[in-house]
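One structure, pasted below without further comment.
As you look at this complex, bear in mind that one protein chain is not there, while each of the others sits in place.
A and B are the chain letters, set down in written order, and residue numbers restart from 1 in every chain.
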Amino acid sequence: MINILKFYMILIFSFMITPQSYVFADNQSLNKDEIINKTREISQNIRCLVCRNQSIDESNSELAKDLRVLIKGKIIDGLSDKEIYNYLSNRYGDYILLNPPFKTNTILLWLLPFLILISGCFVMIKFLKK
Amino acid sequence: MSYNVKIIKMLPLILFFSIVLVSGLVLYQVKYDLKDTKELKSQLIGKSIPLISIPEINYDKKINKNINFNDFKNNIFAVNFFASWCAPCRIEAPVVEELSKFIPVIGIAYKDNAEDNKKFLNDYGNPYDKIGLDNLGKVAIEWGVYGVPETFLINRNGIIIYRHAGPLLYDVYKTDILPLLE
Partner (left out) sequence: MIPEIGHILLIITFVSSFIQSIFWIITLGSRNTVNLIILQKFAVTNFILISSSFSILLYSFIISDFSLLIVTNNSHSLKPLIYKISGLWGNHEGSLMLWTLILTFFTYLISRNKSQISFKLLSSILGVQTIILFSFLAFILFTSNPFERLETPPIDGKGLNPLLQDPGLAFHPPILYLGYVGLSVSFSFAVAALITGEINQIWARQIRPWITIAWSALTLGIALGSWWAYYELGWGGWWFWDPVENASFMPWLIATALLHSVRLLETRLILVSWTVLLAILGFSFSLLGTFIVRSGLLTSVHAFATDPSRGIFILIILTIATGVPLILYAIRSSDLYTEKKIEFSVFSKETALLINNLFLSTATLTILIGTLYPLFLDAFNGEKISIGPAYYNATFAPIMAPVILIMAIAPFLNWGTKINNNFSKKILFIIFITVLGALVLSMIKGATLFSIVCGSLSIWLFSGVLINFISQTKLNNLKKGEFRSWLNQLINNNLGMHIAHLGVAVFLAGITGEQFFKTEINGRKNIGDIIKIGDRFLKFDDIKFESGPNYKSEMAIFTLSKNNNLIDTLKPEKRFYPVQQTQTTEAAILSEFFGDTYLVLGDGNKEIGWSVRLYYNPLVSWIWGGACLMALGGIISIFRNRKTKPNIIIRNTI
């Protein structure tokens, strides 16, 4: 039982890390199609500040178009995903990112579910022993 | 053992009340207009003016020049992003006029052209010391502008100290006279 739990913890952890992999993505030397795909991928993670429930990939507003052009330019310049997200959040705040970053003020956000699960497991095991 | 159980049974209650407390607090603020849920705080507050150069708007096809913010050092001044096609900009025009009586105001025409801009100024007045042109919207992005109009206040050291997004209405104008008193 304990081994199953250990295996499962590792699985969860790897799932949680995977979305953060954009941190390591480097954008040097992409071909034309890859640039377009990468622009769309990043744009899908940026909020349109005019129509606030859409990403700039979906939105038709002027600002969305300008930002898409900007992002494409930055990719061609070779900036990494993380550098591009930082560029935007430095000017517009974390609100423009559709996914919460992993910073000091969001540590609780990312870790709480995990913590709840573990403490829940402990309570359950205690209950089972009774 | 039963003490532990009591604590666990109290947990949902404690959690619940903290959620209610915070929600009530936020609601209280919203109801009494202590905060606006839609307006974003500018990331540039406390930082110096972005370095991107802004060309002066060229009505008569004269020589091209950039706006030099150093001309305004040792002075508190305002930067106002506006556009001839922007309806709220017309509404705020008298307030910007009022503001320009106290401090210099630099206007930046966002996604505009010289001809339409000139017409706008003829119709609604020209309170600006200088006017720059951001026809592609790149300057706006550097300043974290997400719509027009937006107004920034910059202090004597070239640091941005205030940003208002949306038309500068009279009561908002009142709350930012205060920093001007410095």
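By our rule, a contact is a pair of C-beta atoms (placed from the backbone, for glycine too) under 8 Å apart; a residue touches a chain by one contact, two chains touch by 3 or more.
Just so we're clear, the structure is a prediction, and the values are computed from it rather than from any experiment.
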Positions on subunit A contacted by the hidden chain, ascending: 1, 8, 11-12, 15-16, 18-19, 45, 47, 52-53, 58, 93-95, 97-101, 105-106, 108-110, 112-114, 116-117, 120-121, 124, 127-128
Residue ranges of subunit B at the interface with the undisplayed chain: 2, 5-6, 9-10, 12-13, 16-17, 19-20, 22-31, 37-38, 40-41
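By definition in this document, only the chains that are shown with their structure count from here on.
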Averaged-CA centre spacing for the pair subunit B and subunit A, given as whole angstrom: 28
Touch list for subunit A against partner subunit B, complex: 49-50, 62-63, 66-67, 70, 89-93, 95, 123
List of subunit B residues in touch with subunit A within their complex: 8, 40-41, 43-44, 111, 136-138, 140-144, 146-147
